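The other protein chains are all here in position, but one chain of the complex has been omitted.
Here is chain A:
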Amino acid sequence: MRVGFFVTCLVDSMRPRIGFAAIRLLEAAGCEVIVPEQQTCCGQPGYNSGDRKSAKAMALKFLAEFEAFDYVVLPSGSCAGMIRVHYPDLCKDDPALLARCIAVGARTFELTDFLANIAKLKKMPGTFQGALTYHDSCSGLRELDVYKQPRALLASMPGVAINEMVESTTCCGFGGTFSVKYGELSTRMADNKCQHIAATHAGTIVGGDLGCLLNIEGRLRRNGDSTTRVMHIAEVLAGTEK
């Protein structure tokens, strides 16, 4: 399987190690992983801010770079959702383009969805000892039905205990530019999330979308919590690099 890997702009700049962890997982699942070098952003910030035109330009750029692969995988539910659910909306006025969007969208997957349902990875390359709790990021959950997949992958690791938090599916308040435009509101939502995390006594909060994780980590640290670990699921499943 030739997999085109879309790093996402946030992982590219903020947490490259998540990208490499994801590649190790894909390779462990037997995929040939290719990272198109000209990739940048999926267009979501513009799209969700009402800038349809530039979002469409980025959709076209994506098509040109990724259409040839058997699968496209992203370590982010919201970027995968952008491609699968919203690119068709951006291209709906052009039937030929629309058909291409739908075709590539059907082959585009969020990382855990791909590992659990397509590549069927059984043995995780990483090890993890201890309790963790999982936050369900909104787009992955509601646009792509990612809920069981990360839990199944985590449960397959011998040392992992999953302590579910209450309202794991409630938004953490990130919302892209929302987190800056409506900072107070966003902070309150993050605060609620932090309380639910603390109540699990898990010690590690795991999620599949870096934006949410930065938001949660930022609030935890500001609240003086310097010990709760915040990890992307790829880092847990793949382990840290030697």
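The rule is short, and it goes like this: a contact is a pair of C-beta atoms (placed from the backbone, for glycine too) under 8 Å apart; a residue touches a chain by one contact, two chains touch by 3 or more; residues count from 1.
Going forward, contacts and distances are computed from a predicted model.
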Exercise. Which listed name, "(4Fe-4S) cluster-containing protein", "ATP-binding cassette domain-containing protein", "Molybdopterin dehydrogenase" or "ABC transporter permease", is the one UniProt assigns to the chain that has been left out?
Worked result: "(4Fe-4S) cluster-containing protein"
Exercise. Quick one: which of A:M1, A:M14, A:I118 or A:A198 touches the chain that's been left out?
Worked result: A:M14
Exercise. Which residue from A:R24, A:R84 or A:R219 sits in contact with the chain not drawn here?
Worked result: A:R219
Problem set entry | Where the unshown chain meets chain A, residue by residue | 7, 9, 11-17, 19-20, 35, 37-41, 43, 45-52, 54-55, 57-58, 61, 89, 138-139, 142-143, 167, 169-171, 173-192, 214-215, 217-219, 221-222, 226, 230
